[in-house]
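Take a look at the structure below.
A single protein chain has been removed from this complex, and every other one stays in its place.
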Amino acid sequence: MVKRGLFVGRFQPIHKGHVKAIKDILKQVDELVIVIGSAQYSHGADNPFTTGERITMIRRALESENIPLTRCWIVPVPDLHIHMIWVSEVTGYSPIFDIVYTNEPLTRRLFIEAGVKVEPVPFHKRKIYSSTEIRERMLKNKSWKELVPKSVAQFIKEIKGIERIQDLARTDKV
Amino acid sequence: MVKRGLFVGRFQPIHKGHVKAIKDILKQVDELVIVIGSAQYSHGADNPFTTGERITMIRRALESENIPLTRCWIVPVPDLHIHMIWVSEVTGYSPIFDIVYTNEPLTRRLFIEAGVKVEPVPFHKRKIYSSTEIRERMLKNKSWKELVPKSVAQFIKEIKGIERIQDLARTDKV
Amino acid sequence: MVKRGLFVGRFQPIHKGHVKAIKDILKQVDELVIVIGSAQYSHGADNPFTTGERITMIRRALESENIPLTRCWIVPVPDLHIHMIWVSEVTGYSPIFDIVYTNEPLTRRLFIEAGVKVEPVPFHKRKIYSSTEIRERMLKNKSWKELVPKSVAQFIKEIKGIERIQDLARTDKV
Amino acid sequence: MVKRGLFVGRFQPIHKGHVKAIKDILKQVDELVIVIGSAQYSHGADNPFTTGERITMIRRALESENIPLTRCWIVPVPDLHIHMIWVSEVTGYSPIFDIVYTNEPLTRRLFIEAGVKVEPVPFHKRKIYSSTEIRERMLKNKSWKELVPKSVAQFIKEIKGIERIQDLARTDKV
Amino acid sequence: MVKRGLFVGRFQPIHKGHVKAIKDILKQVDELVIVIGSAQYSHGADNPFTTGERITMIRRALESENIPLTRCWIVPVPDLHIHMIWVSEVTGYSPIFDIVYTNEPLTRRLFIEAGVKVEPVPFHKRKIYSSTEIRERMLKNKSWKELVPKSVAQFIKEIKGIERIQDLARTDKV
Partner (left out) sequence: MVKRGLFVGRFQPIHKGHVKAIKDILKQVDELVIVIGSAQYSHGADNPFTTGERITMIRRALESENIPLTRCWIVPVPDLHIHMIWVSEVTGYSPIFDIVYTNEPLTRRLFIEAGVKVEPVPFHKRKIYSSTEIRERMLKNKSWKELVPKSVAQFIKEIKGIERIQDLARTDKV
């Protein structure tokens, strides 16, 4: 039987910490379902990229990092903001899985209450390999490219992602 | 004719101030509709308990406090976040009522604009008999049990409510 | 430990078949959760009555039939029309339950797939004790009162329910 | 004080019967609020035109029929499909009104139950001045232009409305 | 061909800066679509007025400022909170337009990404002609009437708008 893990994130954007975690988890399971949460959101300070853009970045990262696509599933799941049903929603959108990998407190708690096995993700250099940190640096024109795979940095450039993030942060207030 | 009051709250969780208020209101009306607002929410800092858990706590509180079930109605109402329709939604979910008891400014204003009679709730020791205060104490392992009926404290223990609240407050940020 | 059953219906309106079923189930469990499905709907051919009206009818039926309120819970649940999450939604709105009583194929199947025990409801004279049949008779001014408890017939008269059903069935097409 | 009427329709599309009704109602009130219901829908058999297109057709009809814009309000209202809140939603989207003109059974009943005065619309030649009839003729390439104001027929041509309706009615089934 | 502009705002409430902008834009286009965003919201600190009230204020402002109704369209659009679809939603609710006038960063960015021409609005005395500033003054009983057209100040008085804003800002916390 195939052993399958589930890894939930928003991937705004995917970074080297995510990639490292995916590689680590794939040592423990046969296949990994990468769930893109808050799938309907984009063009906001915390969610700048669309699901289509996030899927593209994840695919490029997997390819450039030699993680086989055949062992990964990429599944966007929109957020209904009703926590009591979230586990069911993820379960309904995902292929069957055996174990959830997450550090996020709400995801962890909801799956535990539903009786699903949850393991922490051993994040690498969590302080800098963080999407929040990366978006912050993008906004302030600080150095961020070294925190994501090259293929991802290239894609963000193609779609003018930095321009979007900086544009959205402007204000029309005086 | 039966005179019926309506009392809106989130009951996260129900506390002795709520119980005192219910008893006081029941001196003025024959029956009381206890509306559980934001019914779809749970597992959050402000809304830790599900509607099912909140209904259970309210029932246990009524029973242990000798408030007759036959004089109370417990009605969960989900929040649609569109204030202009909220009075209609509550009215559609509830048995007919004559008067609303609330101190909450939005509820009060909406019912007044709809032409419904609104009375304040004479809350007892409002500063400590407060769900916000209780959740804060639960989070920080301070003493909270004396603020809720014993039957409610017992139920929260049964469902490992403190563990949930503390779990959800963790962070995966560094 | 209390053994609790769950009985899902739309109760448009509650009839003697429902009442008989509730009595029968209460011989097998200590308490029964009566879930009012499609709670947000009303004023339609299949859902003429609001949740508030349905709660009122159920309460009156329980009272006039001497079914103790202390053994029943009445819980309205709005329909999100996403079947994969429905069991979670009901579970989140309801006090904990051990077994589901239903004949409705979708409800039955969803709870079975979720690993919940499901029992059929031994409906009495199903052909005439049917809400569909009753609404049909109401519409056509046929005899229907004998199919519901007297207290329910009385309530429907109070709220001019027949007038509403007949009004909604009119057409403005030529 | 200004006396204001409210006229609810979907206007898919507006036809000469609507125009006649608007003129008739404007003899009884100072101003008329024309509510475009089901505002979010378009590109369907029953709702082919977007709200933007329907607003445009109504404006053109008012102009070509010499009905003064200053006496009319055009207000799109999306449908939430929860009848118990619909009157509140319309009331919240519309300027204050005194009386509702409608033949539609549900609209009529909901406003009556809310205590609003409702009058029937004296539709002219209802059998042919009907949006359903017009869409049917459009679909089947029958003569329909004489049923709508010329300015409306012209607009439908501009946006290739007939092509859209016929396109949507195709099937990919064998 | 008619050249049509689109101007998006929440108009909570419309003020003299808006009016000046509308006049300025009408020098550059034949007609202007005034989109009332967040149409479903009201009775909140940032959105005190209903769409119906906002439409009324805009109409009164246009009339008292001698801006011809025949050159303006007022179109409420509810917010679905999904940015990727917002341009399509506005486009579907509005008559066809050629250019968008906005200073709001998100609106600007979304229309630009969709390939629509966007121009800034040359706001006059932006610091005081600001709805945020006006609501703040209303709340604190400071002078605000000179910031809106007289007809708007009069309407806000009629509907007891200040009372509503101050009422909603109360707290039931100790």
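Just so it is clear, A, B, C, D and E label the chains in written order, and each chain counts residues from 1 on its own.
Rule of thumb we're sticking to: a contact is a pair of C-beta atoms (placed from the backbone, for glycine too) under 8 Å apart; a residue touches a chain by one contact, two chains touch by 3 or more.
Note that the structure is predicted; figures quoted are calculated from it, not measured.
Of the chains displayed, those contacted by the omitted chain across the entire assembly are A, C, D, E.
Interface note: of A:56, A:102 or A:130, the residue touching the hidden chain in the full complex is A:56. In the full complex, subunit C makes contact with the omitted chain through residues 82-84, 103-106, 108-110, 113, 126-127, 130, 132. Within the complete assembly, residues 39-40, 42, 50-53, 55-56, 59, 63, 69-70, 73-76, 78, 91-96 of subunit A touch the chain that is not shown. Along subunit D, the points of touch with the absent chain fall at residues 40-44, 50, 164, 167-174.
One rule holds for everything that comes next: only the chains that are shown with their structure count from here on.
Distance from the subunit A centre to the subunit C centre is 43 Å, each centre being the mean of its Cα atoms.
Mean C-alpha positions place subunit D and subunit E at a centre distance of 26 Å.
Averaged C-alpha coordinates put the centre of subunit A at 37 Å from the centre of subunit B. Contact of a single residue of subunit A with at least two other chains is seen at positions 82, 84. Listed by chain label, the pairs that touch are A-B, A-C, A-E, B-C, B-D, B-E, C-D, D-E.
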